[in-house]
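One protein chain is absent from this view; the other protein chains keep their places.
Chain IDs A, B and C follow the sequence of writing; residue 1 opens each chain.
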Amino acid sequence: MKWTSLISSAAGLSVAAGLTLFTAPVAMAAYDGTHCKAPGNCWEPQPGYPEQGIGSKYDPHHDPKELAKQQEAEDQMDERNAKRVRYFKSWGQFIYDVNKIPSGPK
Amino acid sequence: MKWTSLISSAAGLSVAAGLTLFTAPVAMAAYDGTHCKAPGNCWEPQPGYPEQGIGSKYDPHHDPKELAKQQEAEDQMDERNAKRVRYFKSWGQFIYDVNKIPSGPK
Amino acid sequence: MKKTPFRRRFLTSISVLATLAAAASVTPTAQANDRLIELSKSNENWVMPGRTYDADNYSPMAQINTENVKELRPAWSFSDGVLNGHEGAPLVVNGKMFINGPFPNRTYALELDNPGKIVWEHNPKQSASARAVACCDVVNRGLAYWPGDGKTPALIFKNQLDGHLVAMNAETGQTYWEIENADIKVGATETQAPYVVKDEVLTGTSGAELGVRGYVTAYDVRTGEKKWRAYATGSDKDLLLAKDFNIHNPQYGQANLGQTTWEGDEWKIGGGTNWGWYAFDPGTNLVYFGTGNPAPWNATMRPGDNKWTMTIFGRDVDTGEAKFGYQKTPHDEWDYAGVDVMMLSEQKDSTGKLRKLLTHPDRNGIIYTVDRENGDLVSAHKIDDTVNWVKHVDMKTGIPIRDPEYATYMDHKGRDICPAAMGYHNQGFDSYDPQKQIFLLGANHICMDWEPFMLPYRAGQFFVGATLSMYPGPKGNRQAAEGLGQIKAYNAITGEIKWDKMERFAVWGGTMSTAGNLVFYGTLDGFLKARDTRTGELLWKFKLPSGVVGYPITYEHKGVQYVAIYYGVGGWPGVGMVFDLEDPSAGLGAVGAFKNLQRYTKQGGGVFVFSLGGHGPYDDPKVGEYDVN
Partner (left out) sequence: MKKTPFRRRFLTSISVLATLAAAASVTPTAQANDRLIELSKSNENWVMPGRTYDADNYSPMAQINTENVKELRPAWSFSDGVLNGHEGAPLVVNGKMFINGPFPNRTYALELDNPGKIVWEHNPKQSASARAVACCDVVNRGLAYWPGDGKTPALIFKNQLDGHLVAMNAETGQTYWEIENADIKVGATETQAPYVVKDEVLTGTSGAELGVRGYVTAYDVRTGEKKWRAYATGSDKDLLLAKDFNIHNPQYGQANLGQTTWEGDEWKIGGGTNWGWYAFDPGTNLVYFGTGNPAPWNATMRPGDNKWTMTIFGRDVDTGEAKFGYQKTPHDEWDYAGVDVMMLSEQKDSTGKLRKLLTHPDRNGIIYTVDRENGDLVSAHKIDDTVNWVKHVDMKTGIPIRDPEYATYMDHKGRDICPAAMGYHNQGFDSYDPQKQIFLLGANHICMDWEPFMLPYRAGQFFVGATLSMYPGPKGNRQAAEGLGQIKAYNAITGEIKWDKMERFAVWGGTMSTAGNLVFYGTLDGFLKARDTRTGELLWKFKLPSGVVGYPITYEHKGVQYVAIYYGVGGWPGVGMVFDLEDPSAGLGAVGAFKNLQRYTKQGGGVFVFSLGGHGPYDDPKVGEYDVN
């Protein structure tokens, strides 16, 4: 714990001096948000932690199938909603159950 | 329906005349409560209905085992309660779970 | 505003007088029961249903009166976290309010000086299967209080739906003892308020709709030990009939009838539960209550008078022995369960003789007054002239002269029977104004069609055997399904209805009246109302969060008169809403009768407390604030 405090007050000083903004991260400096790779891109790993999660001991091992599920669900909702809206706009009657929406012309 | 009304007004008359109290039921008179076998025992069957349910088309077919269950449950509760109270009176501590009541002397 | 002088005035009149009166009534024997009687007479308390053993829901307070009731406003409120019907009323003792809700029957103690902090909570874990065997919502009608004796602490008693009777330390809320009084496995539940008399706590059971044979039991308040139990049916021994039972009125029936008025062993599943209210007379040493409907509802299935269901009992409180019993509805055909309130009064009868009376607005539509010393029938009037199953009660025999047109039996559909199974009166706790000698009745105005069917008895299952359709009585609006209730002022000696008013829905919870010439009651659609006791004029009302099925109480605290009432729609009229039922015949016909209730109110549950101008504990907003400010 002790080193965290020391480093953080050092970082506080450097900010006060107006340095280190939008500069490359200082190796092993505690992450205080001020060492930016680019505007809006200022994350650094905690000292001693990997730059990358994937492949490291902190790899979340994401399953691409799981990661795709939200978009799939959104697309399916969109499709059902589009059917409802199309019929509502055409016939003035709103039918929620897409299986009951007549698939006639118009 | 009609005869029910007729008979009931007849029965009303007989009551008004002070008759039929605590007398044997009048056969086929509509049940109006006034033809008593004995004080506090005035039930009669509806006209055309059996005097006895058991053996009739309205036999409820009671199962004696089912009919016994309430008393059994009450006896068991009584027994558990008695254990609780006995221990409470002896030791000043109330234990609900009868399985946890020590079975020592006193 | 005029707060301080206003309070001072009452401190030096009403409350001081009350204190003197209470002090005067202290007897040298300092029994806990005497202390309970003392406490009950103080305006600062409401220690039992009915306020005192007279069970008349009447308060001598007049700080709130017909002149100023328009200024009545909420002073504070409390939700107890449970929906379902909130029947009965809280207790108020020694500066605390004790609140008890429906299943799961949570109990709370609040300090009147700062009700914003909960002093204690008793939150029992109960089997959810208790819900499944409750007939009419999962209600509870309240608590009992015993003041302690130095050795045993002051206790609060409650019945749980799961059949347990619990004694809680009134200071801490901790369980003091807990026993089993009814077994849900055979369909027996508890919804009643227990009743404390002379260091005993009395309780009945519920479950006649499941064929439960009723009993009342007295337990030692200090230990939970069973003192006596009296059944409603069976042998004279089980019934605890005194040797001289009904000696004054042999025509009511005496020995052996608990078995001989039943076929075979049907008395074992014959109902007659008592789940309503008690009263007690220290003079007669009798406790009074009613037994309920015989089981099943299908009358063809139980030939006989079915004694002693539907009976007003007067039982010696020490031994449980019945001194008298009057069966109001022999061989019930309509579910006119007679557990309704028993209000005690002393009045001159029509011959001018001062008598100790008991008045009981029965579910069957007749309001009975008996001499509570011997059971003599003093009067029996129709609550409403639309009652049609009975022509009148024969005053000599006590027999209701039935109109066979409205009989119910197998293979027959009875129509337009008034009252309906819900009765013209049900579990409401009504009031009696002794100054005016009138009873203030919260009544139902509901009629029915009824068609029985056969079914087998299985312990723990519903055992009713009738299909019902219920609707407003002739004075209501059947089209609109409104006009289902009445409020009535009744003189038990003359039979006169001094005034009556129709209500949209049943006045299910009862009434409370005061020396301020006011009668208060809640409505199913959610209003607390105040009328002039003398004229019935509606003087004031307030829209509560939810419908009312309990009765109002009143108490004084720090010189201010408060009126408190539970809100929380439910009970039998609310089953449609509570269990989300739509079939009109569901809920034994209540769903149809009260189908419009949902257009007026939704579920809720808690207590509302009113005072003139809404003054109360938070007049100084600093009260109860977080410390550091």
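Worth a mention:
As a working rule, a residue touches a chain if its C-beta (ideal position, glycine included) is under 8 Å from a C-beta of that chain, and two chains touch if they have at least 3 such contacts.
Worth saying up front: this structure is predicted, and the values here are computed from it rather than measured.
Contacts of the undisplayed chain with the visible chains, over the whole complex, involve A, C.
Checked against the hidden chain, the listed residues C:255, C:502 or C:586 yield one contact partner: C:502. Mapped onto chain C, contacts with the missing chain fall at residues 1, 71, 73-74, 76-83, 106, 108, 115-118, 121, 477, 482-483, 501-504, 525-527, 529, 538-546, 567, 577, 598-606, 613-614, 617-618, 621-622, 624-629.
Mapped onto chain A, the footprint of the missing chain covers residues 1, 4-5, 7-8, 11-12, 15, 21-22, 30-34, 36, 38-43, 45-46, 49, 51-54, 58, 60-64, 66-71, 73-74, 76-78, 80-82, 84-85, 88-89, 94, 96.
Throughout what follows, only the chains that are shown with their structure count from here on.
Mean C-alpha positions place chain A and chain B at a centre distance of 72 Å. Shared contact sites, meaning residues of chain A that touch two or more other chains, are absent. Within chain C, contacts with two or more other chains are made by no residue at all.
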